[in-house]
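Everything on this sheet refers to the single structure shown next.
With one protein chain withheld, the remaining protein chains of the complex are depicted in position.
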Amino acid sequence: MNRLLSYEEKNTWLHHLSGITKLLFFLIWCFTSALTYDTRVLLVMIAVSVVLYIMSGTRWQQVSTVFGFIMVFMVLNLVAIFIFSPYQGTQIYGTKTVLTAFLPGHAITREELFYLFNVMIKYFTVVPSVFIFMVTTNPSEFAASMNRIGVPYTISYSVALALRYIPDVQSDYRRIRNAQEARGIEMSAKAKLKDRIRRTSSIIFPLLFSAMDHIDVVSNAMELRGFGKKKKRTWYAYRKLEPMDYAVLAATVLFSAAALIITFADGNRFWNPWG
Amino acid sequence: MDKKFGIREVVAIGIGTALFVVLTEVQIPLGFVPNTSLQPRMAVLAFLSAIFGPVVGAIIGLLGHALGDALFYGSVWWSWVFPEAVVGIGIGIFAKKFAVRDGGFDKKNIVLFNVAQVVSNALAWILLAPVLDIFVYAEPANKVFVQGAFAFLGNIIIIGVLGSILLAAYSKIAGQSSSLKKED
Partner (left out) sequence: MDPIISFKDFSFKYRAQQEPSLTDINLQINPGEKILITGPSGCGKSTLAHCINALNPCSFRGETKGTLLVDGVMPEKEGVFGMSKRVGTVLQDTNGQFIGLTVAEDMAFALENDATPQEEMFHKVDRVADIVDMQHFLHHSPSELSGGQKQRVSMGGVLVDDVKILLFDEPLANLDPATGKTTIALIDDICRQEKVTVIIIEHRLEDVLYRDVDRIVVMNDGRIVADQRPDDLLCTDVLTKIGVREPLYVTAIKHAGCTISPADHPQHIETMNVEPYKEKVRGWFEQTKTPVRENNAPYALEVEDLSFAYNPREPVLQHISLRIRKGEMVSIVGKNGAGKSTLASLILGFYVPQSGMIRLNGKDISPLSVKERGEKIGLVMQSPDQMISKPMIAEEVGLGLAVRGVPADEIEKRVNDTLRICGLYPMRHWPVSALSFGQKKRVSIASILVMNPEIIILDEPTAGQDYRHYTEIMEFLRKLNRELGLTILMITHDMHLMLEYTDRAIVLADGQLLADDTPARILTNEEISNRAYLKKTSLYDLAVKCGIGRPDEFAERFIAFDREHGHADALGSSAESAAEREDRQDSVDA
């Protein structure tokens, strides 16, 4: 039923890390992976990600649907890159080694394939870290630690509220969609674009407007219980950063720095196996 | 309640983000370009920005896009997360003028809303997203600009049609007229 990624309580060292440690790790990891096209670095990152993923004890069923989506997206993106820019690899690596002619203006080159390979493995460096972050981070503790690193508590709390209400909104959405479908308003039906937008609006309309009412109810409930009355607020779910958190953060920063130094040692972000 | 960033805004971000995330799964396909189809969630973002202002709009955009991507697709395409905030801000700065909750969303405001959304979508998807794609991810320029253009097109259509309908309807509801008469 539920194909969304969601937190699952478990007893691994990754679960014990603070949410903020994992967020920072995740951001730095994404950032590093985005910047580097150094195949050696990327391969090491994949290895690290996979090891961490295994350590997190995440079951395959938890992530398999989402993984399927990523694969589709990735393939589409790779194809698009090839269609739009069949010689991107040549531009980057400076050589053109044609393997087959394929289509006019779209010869398959060794350089393009290598470039696409790099784009592909970038996905695999990031995906496990997203899984780990989503599946091992306790949302409550996460909002609390966001506040502690300087995000205003109002914003931190809206993150907590978003996570609190996603399941509610999702079940509302499903119920409304079902009931409208029974009235004959199907979103999936083959129809003109205009009609499809109109049908979608028949589902979004009640969903959105009952959400607007809900905003009022929740605001009142929060005000009645004193939200926002002080400059500071404490958090029931807050956990202090442990030595392990600092160790992980330090390791992440060092790793990222090393990765970037190695990557940019030759002046650009690409690693050229033929140069 | 009249404070600039009050409880209502906090809740609007929370529930608005939840809506945005849930509606990620609702897509009206437009063409065979990856990551581009009509996204009704954009209309919801525009709607909430027009009512609650630029800060709420920006955060729903950022948070909603990042969370939605992570939850549904298991990866976060950061170069497309930040432009989302631009859309929220671009529409949100006119929130006072729209006065949606006071029933003020008239024809003039529909025009203003659409000008604002087209301009901010242009900034976001034709300029910012492709540039970030090139600088951050080193993707081929022509591909990302075409993608950006498609996203721009899809978003202005869905916001222009669905967003305008939703706002006009809500404005009618929120600012009730008292001149209703029963007819025979």
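A and B are the chain letters, set down in written order, and residue numbers restart from 1 in every chain.
Everything that follows uses one rule, which is that contacts are C-beta pairs under 8 Å (C-beta built on N, C-alpha and C of every residue); 3 or more make two chains touch, one makes a residue touch a chain.
The model shown is predicted, which means the values in this text are computed figures rather than measured ones.
A.B. asks: Since one chain is left out of the picture, which of the remaining chains does it touch in the full complex?
C.D. replies: Output: missing chain touches A, B.
A.B. asks: Given the contact definition stated above, which residue among B:I93, B:V119 or B:A169 touches the chain not shown here?
C.D. replies: Only one listed residue reaches the unshown chain, and that is B:A169.
A.B. asks: Considering the complete complex, identify which of A:R59, A:H106 or A:R175 is in touch with the unshown chain.
C.D. replies: A:R175
A.B. asks: May I ask you to list the residues on chain A that touch the chain which is not drawn?
C.D. replies: Residues in contact with the chain left out: 1, 9, 139-140, 143, 160-161, 163-164, 167-168, 171-172, 175-176, 178-186, 199, 201-203, 205-207, 209-210, 213-214, 216-218, 220-230, 232-238.
A.B. asks: If the hidden chain were put back, which residues of chain B would touch it?
C.D. replies: Listed in rising order, the touching residues are 1, 169, 172-173, 176, 180, 182-184.
Throughout what follows, only the chains that are shown with their structure count from here on.
A.B. asks: In whole angstrom, how far does the Cα centroid of chain A sit from the Cα centroid of chain B?
C.D. replies: Measuring from centre to centre gives 20 Å for this pair.
A.B. asks: In their complex, what parts of chain B are in touch with chain A?
C.D. replies: Residues of chain B touching chain A: 5-19, 21-23, 26, 28, 33-35, 38, 40, 43-44, 47, 59, 63-64, 67, 70-76, 78, 136-143, 146-147, 158, 161-162, 165-166, 169-170, 173.
A.B. asks: Over in the complex, which chain A residues touch chain B? Could you list them?
C.D. replies: 3-5, 30, 34-35, 37, 63, 66-67, 69-70, 73, 76-77, 80-81, 83-85, 88, 92, 119, 122-123, 126-127, 130-131, 133-134, 154-155, 157-162, 164-166, 168-170, 173, 187, 193-194, 196-197, 200-201, 203-205, 207-209, 211-212, 214-216, 218-219, 222-223, 227-228, 269-270
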